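Report on the structure given below.
Every protein chain but one is kept in place in this view of the complex.
Labels run A, B, C and D following the written order; every chain starts at residue 1.
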Amino acid sequence: MTALLRPVLALGLLAALWQAVVWAAVVPERYFPPIATVVQAGMSMIARGQMQQALFDTGSRAILGAIAVNLIGIGLGLAATGAPSLRRILDTVAAILQPVPPAAVVPMAVFALGLGWKLYAFVVVLVTIWPPYLATVSALAATNPVLLSVGRMAGFGPVAMLWHIRLPAAMPEILAGVRYATTIALIAVIVSEMITGRDGIGFLLFQKAFAIRIPEVFALMFAVGLLGSAMGLAVSAVYRGFAGWHLAQRGRAA
Amino acid sequence: MTALLRPVLALGLLAALWQAVVWAAVVPERYFPPIATVVQAGMSMIARGQMQQALFDTGSRAILGAIAVNLIGIGLGLAATGAPSLRRILDTVAAILQPVPPAAVVPMAVFALGLGWKLYAFVVVLVTIWPPYLATVSALAATNPVLLSVGRMAGFGPVAMLWHIRLPAAMPEILAGVRYATTIALIAVIVSEMITGRDGIGFLLFQKAFAIRIPEVFALMFAVGLLGSAMGLAVSAVYRGFAGWHLAQRGRAA
Amino acid sequence: AEELKKVRFAYLLSDTLLSVFRAKDQGYFAAAGLDVDLIPVQGGPAVIAALASGEADIGYAAPVPPLNARAQGVPVKLFLTLGHEADPDRKYVWLVASKASGVSSLADVKGKKIAINGNGTGCELAWRDHLAAAGLSYDDAEVVVLPFPQQEAALEQGTIDVGCAIQPFYASISANPEIGAKVIARGLLADEKEPVISDSVIGTDAWLSENEDTAKAFAHAVVKARDELLANRALVEEAAVTYLDLTPELAKTLDYSVLKPEVDVKPGEVQRILDALVKAGILKTPLKAADVSIDLKL
Amino acid sequence: MTALLEAGGLAKVFPGRPDPVEILRDISFAVAPEEFVSIVGPSGCGKTTLLMCLAGLLPPSSGWVRFRGQPVTDPPRGVSVVFQDYSRSLLPWKSARENVTLGMRRLGLGRAAARDRAEALLAEVGLAGFEGHFPWQLSGGMQQRVAIARALAAESALLLLDEPLAAVDAQTRADLQDLLRGLARKFRQACLLVTHDVDEAVYMADRVLVLSRRPTRILREVPLALGAERDQIDTRERPDYLAARHEILTLIRAARPEGAGA
Partner (left out) sequence: MTALLEAGGLAKVFPGRPDPVEILRDISFAVAPEEFVSIVGPSGCGKTTLLMCLAGLLPPSSGWVRFRGQPVTDPPRGVSVVFQDYSRSLLPWKSARENVTLGMRRLGLGRAAARDRAEALLAEVGLAGFEGHFPWQLSGGMQQRVAIARALAAESALLLLDEPLAAVDAQTRADLQDLLRGLARKFRQACLLVTHDVDEAVYMADRVLVLSRRPTRILREVPLALGAERDQIDTRERPDYLAARHEILTLIRAARPEGAGA
């Protein structure tokens, strides 16, 4: 309940702040319209069905992408943990590829991948894979050594050790990486849509800017924020499922 | 030594992989040139001084930005930990702002901030602040309750507790956030340069891409990767300084 | 019924394309045996990339990016043009200064901040050509890269002194009293006594060599739609609202008249731009019109 | 003489899953200045919970605690604790020496003085030469001794010791018992010692509190008059020592936790 209330509250706060900037007239109202205008613009996009469609397109891409990429990232992290030489290579490839901005990659990637889903997938993967990968690798490496000994005594091979000991112990940290990746999966999808999309929020953002519909551009940005918050709530639910013990344990007095 | 060797090795691997793709001729050579051509393009940019200048411009912005933003992010995390109501607000603002892509924000920010360093600063902060903030908040919340009791018995007020107990305990996790933020500070700088820049790697990337000078684009991307790796090594050094105990402890047999 | 021929058309947003949108909506493409798939992308280079990667068969862009690409060895050719510029006032590019900048002519631009929407674009060519004609060099001004939608605010804020505008942004800037827009030059080239092509429909060499008939059919359908638009101003405004999402007020400012009813590219027109590009230093090596364009002789 | 520490009607209930779990039920007692009190009770009866309440680390569900006449809500100055979970109570990023120095914070000593004192205390608990070692480089018993040195470092009026000698060998244990008593007398400290070793409880204390099984009350207070000076051999052979020991063992046997094995 509070988890759902909180975004609403923060949204209110953001709106108040926004309106304060408008009143302060730092930026001409034309480029930074009052909140009421933005809401109205959003409403009219909803009335035309534009907003829902874009949210659906972008949302489904981002959610599917986030799921896939988090699984891949965690999987790579597991593999790298199993094979230290792979880890050494991946870590450095990560260090080299991570800072390459997607906006720089997309124009080149179009040559190789075209304009379809492959491009989206590539961009999302390239940008989003690192947080879950890095979190998985670092969390798995940090397993309490006593627990590892317990696992070895139980006769766990590497796989059982991962499954029964290292992975559950690492879950809180991994899910922090997953939460972050989920957010930037959304960014990656929107950036791709802006550059080569025919639909979705990214495309709409571009189209509205071309039509000089500034209130609608802002309304779309708010919508992106809400979509992001919703995805965050979904991750929280996963967290409670997989690492709820961690939260409960934290609450304990010493 | 090995820390420095590893990027070189991985770079070699990457180059080999690259060349394999070229030979497989999946993509026409014009759009995916052989590694030799890329190196040559890079060399010619170095000869003209273009590469160094761009690396310096972008690098100095990214490094200053990363330092500032990490400090701000950690500071905000500390503040939020001290004031739970602030934390609730910041967490949700984070959830809403995080997924807004920088490419969407830059054009809007231009209105308010012009095209100078303020714009760079704003974009870098907006994009980069979350990993250190989130890491700080979550790590500080996870302090072992026995250690907290020890601190309370030592008569630590909230500040001393933070400084002597919670912060050192949280350092490994915080520095993981810092490492990540440092990488995306570089991305943010490059994206800003791409959109409204007059110099730096981002500007050069765009310029070369428009001129369809593909080998040079790839050479620049490699340069970005190397710059990112170098920044990563710097973070590693900081990590050894602040959380070296964590690495040493990990190495212990149970 | 005969199977429709699939044509993938990558484009960047422009008011000129109203005819293409209308041709598709009214079924003129289908009537010509074409199934045209519209693929919006952001920026000329992306159009080129879409063609080069085989994701699109034909594309729409300003003339500079494809010519640039051709010079870099990307096998694309111009085969249609939907608009021409010509002296004195048939122009689609404006160099506009804000009142606050104190710039009132090209000569004042020295040391000022001028905007282009991207390197290697029509704006860059326009600036270079006009400045050269005024006895100045491109490097005399401080060039800033800024997308079209942001230039109006930048002018108003004083972030830039002179912008490079196309429609509908030019109309919006002109109507903004805070800017007090002053046009210091117009047109892609300084000298447009002879008509100059202002945009281009392009295709890859491979596609064009096999699909000349398709290209012609495409052209006829577009011309049909365009003729209807030219004949009825109300239709233009309606299309601008429908396809470009413009507000009705903004749509009223649209200038949709054309200089030449023909859409096939004449080698002479292309050569003029090529020469200007070489003169401006954007193209390093001279190219021949015949190598970069096809005259469909419709 | 007024009491140093007083507890009245202390109760603690943990919010359990199906039902709340009642741990402490109505605990009242007082500790005089310089008094040494031992607490014994069955495993899981709530000794640690009680100590945490007394230290101001855990709010009781009802009842009150006063230290030097002041209500305890936060850890008061003048109280130190050795935690049962000693291995987790040491800061892993600090050496043994620095961990001990932490206990001296409220004394306001200079850096060098604090360092000297820490090293002296580590030597007292048998850890000379290990000052620079980190907790994870020490054995269990060594870690526990670092925790003891840290609690001693504060020169508190009251020490709360939660099984502080559980992990050390018999000889070291005897030595540390004498050390603890000696320092407590020297610095006029009161001690509250939780231990499972009834011999230790009796040997160390002026009074032993025997706790019941949960929900926990004080089953009996056993006063002792073994004198101020104790000796590992002589004291343990005194008839009143043996009588007290017998009484407590009998009580504990009766109070064994529910369902305890055969």
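In this section, a contact is a pair of C-beta atoms (placed from the backbone, for glycine too) under 8 Å apart; a residue touches a chain by one contact, two chains touch by 3 or more.
Only a predicted model underlies this, so the values are computations on that prediction, with no experimental measurement involved.
> Using the touch definition up top, pick the residue from D:Arg66, D:Arg115, D:His196 or D:Arg238 that touches the left-out chain.
In the complete complex, the chain left out is touched by residue D:His196.
> Among D:Glu6, D:Glu35, D:Glu98 or D:Glu124, which residue is in touch with the absent chain?
For the chain that is not drawn, the touching residue is D:Glu124.
> Tell me which stretches of chain A touch the chain missing from the display.
Chain A touches the missing chain through residues 144, 146-147, 149-150, 152-156, 160, 164-165, 168-169, 171, 243, 245-246, 248-249, 252.
> Residue-wise, where is chain D in contact with the chain that is not depicted?
So the residues of chain D touching the missing chain come out as 14, 17, 40-44, 46-48, 84-85, 87-88, 123-129, 132, 137-142, 145, 163, 166-173, 175-176, 178-179, 182, 196-198, 249, 252-253, 255-262.
Convention: only the chains that are shown with their structure count from here on.
> Write down the chain pair with more C-beta contact pairs when A-C is set against B-D.
More contacting C-beta pairs are found at A-C.
> Could you please state the distance in Å, as a whole number, between where the Cα atoms of chain C are centred and where those of chain D are centred?
Roughly 85 Å, centre to centre.
> Could you give the separation in Å between the centres of chain A and chain B, each centre being the mean of its C-alpha atoms?
Taking the average C-alpha coordinate of chain A and of chain B, the gap between them is 16 Å.
> What is the distance in Å between the mean C-alpha positions of chain B and chain D?
49
> Two-or-more-chain contact residues of chain B, please, as numbers and ranges.
28, 31, 107, 111, 146-147, 149, 209, 214, 246, 252
> Mark out which residues of chain C touch at least two other chains, giving numbers and ranges.
45, 52-53, 147, 149, 153
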